[in-house]
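For this depiction, one protein chain was excluded, whereas all remaining protein chains were kept in their positions.
Naming follows writing order (A and B), and every chain is counted from residue 1.
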Amino acid sequence: MPDTARKPFARHTAAAVSRQSEKRRAVYRRMAWLAAATVLAYLMAHFLVMHAVLGNGPENRLATTMAEAVAIALLPLLILLGYGARTHAWGLWVLLVLCGGMALYNRIAP
Amino acid sequence: MRETFRVHMGWLHSWVGFLAGLVLTCIFATGTLSVFDKEITQWMQPEVTLDHPPAPTPLALQRAAETTMAEQEKDLFAFITLPSLRDPVIRVLHYDGHEFIGPVLDPVDGHIFPARATAGGQFFYDFHFALRNGPVVGCTIVTLLGVCLLVAVGSGIAIHIKAMWPDLILFRPFGPRPRAWLDAHLVTGVLFLPFLIMMSYTGTVIRARGILPPHPFLPAQQTEAPPAAAASPPAKTNVSAPPASAIRPPTPPLGPLIAQAQQILQAERCELILFSPTQIRIFRSDDASLFLTRDLVTFSRTDGHVISSFIQKGAAARTLELLHGLHYARFSSDLLRWLYFLSGLACTVLMGSGLVLFLMKRRKASGQKILFRTAEGLTIGLLVGLPLAITGLFWANRLLPLSMNARMEAEIQVFFMLWAFSALHGLICALRNTAYSGWRAQLVVLAFMALGLPVVDGLTHSHGWLQDAGRYYTLDALVMLTGLAALIVFQKLRRQPS
Partner (left out) sequence: MIALCVFLAWASAFWAHECLQPRTNKLFPLTTGSKRLYQCVRACAPALALLLCLYRDFEEGVLYCLGLGAVAGLAVSLLMAALKHKQSGQL
């Protein structure tokens, strides 16, 4: 019979330690998820601004500023979407598709 | 460990809210004070009398122009701000890297008031938008924190949305402490949510270029056309100083130019007059409407004829003017400005209560950890230290000798020294596990300084109390209220065990 079965206190301590390490792993997972969502959301915002620059020219400050206003409104929403929508990571997938689509669109039709 | 949507959002809200909130509380507090930056400057310069009509005479304008030329001889890019209802004096200002400072002139005869050198309310404005770290580094940090705030607000809404309607104004201050603090956080958050979202969003948009530069990161994305200089009306900080050696022609009388500019811009008032070697630019007043425009008329400096006018039209321009106008809040309406002030105070309370809640929730599990104690020390230095430093700034304004060299810098040093001492004291008490005594000691000092400010103001005989005294009564009363609040909190903490 293992020692932990004969010693309930040791079993309780081992359970606490494993709960702590499980909690730590969950926190690291959340941080990684948030970092990924932030990077993708930021890229999306950047591509939005670049779309205005490429489409209207760098001299058109008004168009660029309007694009910045739209990008800033979307940035936190996209971060929350990427981070919050966790079932099958669909939030991150949506961001990835949006980013890719925007990058392609900027490349093909500036 | 449960991995539900609310738990995830709760984690995000707590950590982003706390880490960003340590600086955001300062930004919101100083922004709230910036709503009355002109009035604070008037309190800090009691030598300037304000009982004049806001229309400047030709003599005063001529003297203002001469003073501006004299400042420009010293290689300072000086400009004129004309009198307004809020600030019925002429100011000749230049940017010193942090604030707009300069001599104050009487709008009747143009004589320069012997006003004491002080940063005034501009100090809080500079701290608010740049953390006194300049328009590049400081503004970028503030803009990033603005995005963090929007994320924290969004996650907060996600957590609380089900209870938002039934618990709209639920507040239980006499209940258990964590519940009372949570209710304070929720009530201020929900009731002032439109204001909070508006200010965070507009503030972030204003400096969005700092975090979303309009050029590609990768060489493959480069456009073929080289970037050209954008044609836009000059902002205060963007125009470089004219060289001292440039020969400057005598300035034509400003009165007729102002009248002409008002006619062309269809404005009741003009506010800014900028000078370059060949041109005079007169801008529409900021308090004309909700929309913060940079419409201007350009005159020739040699003979005063109109060169051009710039009036932005179109939906995009108006939208941006509205976003700027909502944030800068340079309205002429007193009631609206007070509503902004109260809303800003409420949002500061929202963030402060959030910081306290974060510590309360983790005290049992992590109270002995060094990171927790550091966080608590920093919170003491922020929630009590910042008001203490602000009160200290007002004390220094009244007590420092008027003829002192570098007086303005000395006032600012007093502010930062007091804040640093407070933060250090808070950290030492928290690390020694005597955080409660740290809170109590600092609250007593804050109460003493805040309640003592009107006494200092009276004893220094800087001004009269009968004529033109509204500004003194108002600021002294608000600071006294802060002192009373500190005293009440101290009494509550005294009843609790350390």
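Please note the rule applied: a contact is a pair of C-beta atoms (placed from the backbone, for glycine too) under 8 Å apart; a residue touches a chain by one contact, two chains touch by 3 or more.
Note that this is a predicted model, so its numbers are computed, not measured.
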Visible contact partners (per top-of-document touch definition) of the missing chain: B
Among B:187, B:206, B:359 or B:382, the residue in touch with the chain that has been omitted: B:187
From B:7, B:144, B:342 or B:444, residue that would touch the chain that is not displayed: B:342
From B:173, B:277 or B:470, residue that would touch the chain that is not displayed: B:173
Touching residues (missing chain, whole complex) on chain B: 166, 168-174, 187-188, 191-192, 194-195, 289-290, 326, 331, 333, 335-336, 339-340, 342-343, 346
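Convention: only the chains that are shown with their structure count from here on.
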Distance between chain centroids, defined by C-alpha means - chain A, chain B (Å): 32
In the complex, chain B residues that touch chain A: 1, 3, 5, 8-9, 11-12, 147, 150-151, 153-155, 158, 201, 204-205, 208-209, 212, 214-217, 221, 223, 225, 227-228, 230-232, 314, 316-317, 319-320, 323
Touch list for chain A against partner chain B, complex: 19, 22-23, 26-27, 30, 34, 45-46, 49-50, 52-54, 57-66, 68-69, 71-73, 75-77, 79-80, 83-84, 86, 106-107, 110
